[in-house]
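Scroll down for the structure; my scribbles are underneath it.
Only one protein chain is missing; all other protein chains are in place.
Note that the chains take the letters A and B in the order they are written out, and that residue 1 is the start of every chain.
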Amino acid sequence: MAAHPPGQTVEHAHPGAREYIIIAAILGIITAIEVAVYYVDSLRPILPPTLIALSAVKFALVVMFYMHLKFDHPIFTGMFLFGLATALFTFVGFLFLFGFVGVFH
Amino acid sequence: MATVTAPTTPARGGLIARPIAPTGVWSWLTTVDHKRIGILYGSTAFFFFLVGGIEALLMRTQLIRPDSTFLGPGEFNALFTMHGTTMIFLVVMPLSAAFFNYIVPLQIGARDVAFPRLNAFSYWVFLSGAVLMHLGFLVRSVPDVGWFAYANLTSRAFSPSGSVDFWVVGLQVLGVASMAAALNFLITIIQLRAPGMSLMRMPLFTWTTLITSILMVLAFPVVTVALVELMFDRLFGTNFFNTAQGGDPILWQHLFWVFAHPEVYILILPAMGIVSEIIPTFSRKPLFGYPFMVYAVASIAFLSFTVWAHHMFTTGLGPIAVSFFAASTMLIAVPTGVKIFNWISTVHGGALSLKTPALFALGFVGLFTIGGLSGVMHASPPVDTQQQDTYFVVAHFHYVLFGGSIFGLFGGLYYWFPKFSGRMLDETLGVWNFILMFVGFNLTFGPQHFLGVDGMPRRIFTYPPNMGWDLWNLVSTVGAYILGLAVLVLMYNVFKTLRSGERAGNDPWDGRTLEWAIASPPPHYNFATIPTVNSRDAFWAEKHPYLGTHELASNTSELAVAGNPGAEAPIPDAHDPRGAEPEHDGHGHIHMPDPSYWPLIAGLGIFVTGLGLLFSIPLVPIGLFILIASVYGWSLEPVNG
Partner (left out) sequence: MAAAVAPPIAPAHVEEHQGATGLNTRKLLMWAFLGSDCMFFGSLIGTYLVYRGRTAIHPLPREVFDIPYTSVSAFALLMSSLAMVLALAAIQHGDVRRLKIWLLTTAGLGLVFIGGQIYEFTTFGAEGLNLSTSIFGSTFFVLTGFHGAHVSLGIVWLLSLFMLARRGIITQERSLDVEIGGLYWHFVDIVWIILFTVVYLIPI
């Protein structure tokens, strides 16, 4: 798009190739950390929350920067987050209902 | 007269030339016009209403007396399965879709939906799904596991015949149709509103369409996964619901109800939207508490994802889960109650005109309230434990789905029939239709509350004498036959009207919303000039600019007499959507989306894939190939003109 259509955020905040490559490097490093942490026995007890947090960071980086949500109109973020939130609520609910989080059964 | 240029030569460049004929069978098969698609959905839905109704009459005939041998248990199981599945997926949903299709673009001042070919596609896929679901009748292997198909009755071990597969494949295909339609309407309402029509100025029916579409888009993927898991268990020997390998049938129930509870709101919200249009129009008064009506619909939709396990109170969820879902279920009654009070408040102080649409809308309010009350009873787990799987539940959901959805949709039919057809349905026959339906409905389902409390279980093909159930079953069956008579009256009314009914003008009811501003039926392009909207009830505001939005308009009030009455009210030229010069694009004509073969061919591809899954696996790649090829054809199709 050569012109800036109304409703799009102005482009000077738009990341360029350099920023994308930096983000890719961060993604790669986090993945390496995830794998490394998997092999460290002393970290086993806190492995699930650690891995979830690391993955969440990767997820957010791709969604905000590669999928451009950070710079786009909030309605796109709203649509995506609503679906994501409903899915999280429901399927974390499943974990409770099937006895995985100690509250029931 | 607006000049719409139809292409005279087909455009070149696609795989096949794009169709151009405006009439004839092919024009219907290739239509992308939302009005025609609405008529296709509505007619198909009505056909299946008759099918489902006959299934119901057969069941009630069997249950008219104890120890009846009219039908056997296997046949009865197939009947209640198909009746429920048909009424939910092939009647109420497509009837709602018919109204979304026809009316929403008119109400928002648009010329068509955002994705016209996707719209046509959703209809053809719906038809495929309906046919696939019913193919079991041809091979005497009809689905017989209930419309909710609980595992592991549905496993190969316990349902070895292919009957369940028809249900699974049919419903999977119907899900594709629903997703396509819902995404389309969601985007249409966001994007194609006329200038000045902010969200809080939209008609309430458009709001309920928007919210229903959001519900569909979020709920259908879950049942898709459930159906995939069931299909894989049956076809490929996976173990999702196989207890021997650690599978848990309760997972089916959770996945199914996570979908199916929002689904029941998908079934009721459109009818609530229709009623929210009819009551203000026939009370000649704006909808009471419009913002709260909007917030109520949004809250109901949001909460509908938090209540699903109230269908599972008797499965041993544990006290904490049960309490959570009981609380959320009781909570969802609150916004529902707000809506009921607002409808009543709209009528109060208005000039109520009890024409047929208003009769059905008011019938909805009363009957839905009764169904809602029995629903709140179910919300209490200890009470539900007694009511579960009895006729009390059957009574509850028929009051909300028939007394609610069907009455609302029938009201919509009488209300908007003049717009679709240019003719008025006969009012006397309409009143008879309503009376028979109201009496028949209450005789059929009212006593089922008593039967439930007296312990009669659901889904039994017969019952022994001396249980104390004989009288109410008899009454219920008589009521069902009266319902059948009511439907015959409706059909006669429609038939008679289409042949020789009184012609309707643009605005036979002195309506409030934009669809009444244009001809009945509307021209192909809907609006010659896209209107600019300045308030809620945009058309009413233009007709009666001298009235404030809170004032009552009656035929005898001073203001009404002083101004021009009803349909002759002057409309400022600049905003006149009727008869004004059409807006010009660079070529001097209104550009409407062209018809297309590809939605039909894509639908065929899906149908063949479904056939393959049911009968002969080699058809699956053929069907998928047709589908993929049609996606390419669709994408690369040139534009005529």
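List of remarks:
What we mean here is this: a contact is a pair of C-beta atoms (placed from the backbone, for glycine too) under 8 Å apart; a residue touches a chain by one contact, two chains touch by 3 or more.
Values in this document were obtained by computation on a predicted structure and should not be read as measured data.
Remark: the absent chain touches shown chains A, B in the intact complex.
Within the complete assembly, B:L118 is the residue of B:L118, B:V168, B:L514 or B:I626 that touches the hidden chain.
In the complete complex, the hidden chain is touched by one of B:V217, B:I266 or B:L443, namely B:V217.
When the whole complex is considered, the residue among B:L29, B:V131, B:V228 or B:A519 that touches the unshown chain is B:V228.
In the full complex, chain B touches the hidden chain at residues 114-115, 117-118, 121, 172, 175-176, 179-180, 183, 186-187, 190-193, 195, 197, 217-222, 224-226, 228-229, 232, 236-240, 242, 245-248, 251, 255, 258, 602, 627, 631-632, 634-639. Residues touching the missing chain, restricted to chain A, are 1-2, 5-8, 16-17, 20-21, 23-24, 27-28, 31, 34-35, 38, 44, 47-48, 51-52, 54-55, 58-59, 62-63, 65-67, 73, 75-76, 79-84, 86-88, 90-91, 94-95, 98, 100 (touch as defined at the top).
One rule holds for everything that comes next: only the chains that are shown with their structure count from here on.
Chain centres here are Cα averages; for chain A and chain B they lie 37 Å apart.
Residues 190, 214, 217-218, 222, 248, 251, 254, 258, 305-306, 309, 317-318, 320-321 of chain B touch chain A in their complex. Put simply, chain A touches chain B in their complex at residues 75, 82-83, 86, 89-90, 94, 96-98, 103-105.
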